[in-house]
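Here the complex is missing one protein chain, while the rest keep their positions.
What follows is chain A.
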């Protein structure tokens, strides 16, 4: 803030600012850096950031639109001469694609039958949420994309994000109308993957380079250059089998991955709604009839959303006992 002073002082010394305010701002900056660490970001900070991106996303989307137009100018003019030949090729491919389309429909029907028989549910392709990239910060601290859809469209933290070619990253900050996607190349990205050919497991670790590293591959990993790397789904956070990239051997004897998603600029993406597989220790106890009256502890601990609704209606709900010998009753009921 400019301090009040005479015009003469102004002319001699230029504009001067309050030193107290300056020091206060330094302290605030330091405090923000200390408390807004990505590894341990508190809920108020996360929601503030999400709110801010919600506000800024429409503006950034406006800027992104002309950029998308510019992006298409070069390829459009470059391809003018090849259009006739390309058109003929595309017609041929279309004929072939009809066969594959029929086959895909038949396979889908078969899979549905199998899924019904096995009582398995997989995320349907139609459930994917399409979104445009509205900001693309490529700074030294984060590799992320801001997309123009948020919780209003059903997006939640942790959902995987894919583009036409493969896995891009996963959602880590969700606002109402925008979400931030942590890319696979970011320093904080860790994704369990496997080689499609051999099922050899590894962790894909982002290190801000274009080719993320494969860690924890073991002493003699069954990985070959060119192996297709897919998500293994081991952590239950990401679904199994999402295409990630291609294994590349490094000079040092390690492995890196050439990402499929890098084949084109990450412009339009799909967010894949995927419910994380709950570890057994975090599972809610199943509701079973019991001959024992519910205790006060049980009432707080073993509750599921359906019970909430029942309780609100004033109905008495039987609950399974928490542990110990009473667990036999649950097993029997199952």
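Going forward, contacts are C-beta pairs under 8 Å (C-beta built on N, C-alpha and C of every residue); 3 or more make two chains touch, one makes a residue touch a chain; residues count from 1.
As a working rule, contacts and distances are computed from a predicted model.
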Protein name (UniProt record) of the chain left out of view, among "TRAP transporter small permease protein", "Tryptophan synthase alpha chain", "Peptide/nickel transport system ATP-binding protein" or "Rod shape-determining protein MreD": "Rod shape-determining protein MreD"
Among A:81, A:140, A:253 or A:280, the residue in touch with the chain that has been omitted: A:140
Contacts of chain A with the absent chain, listed as residue ranges: 1-2, 11-15, 17-18, 21-22, 25-26, 28-34, 36-39, 45, 49, 52-53, 56, 59-60, 63-64, 67-68, 70-71, 74-75, 133-142, 144-146, 173, 180, 187-188, 208, 265-267
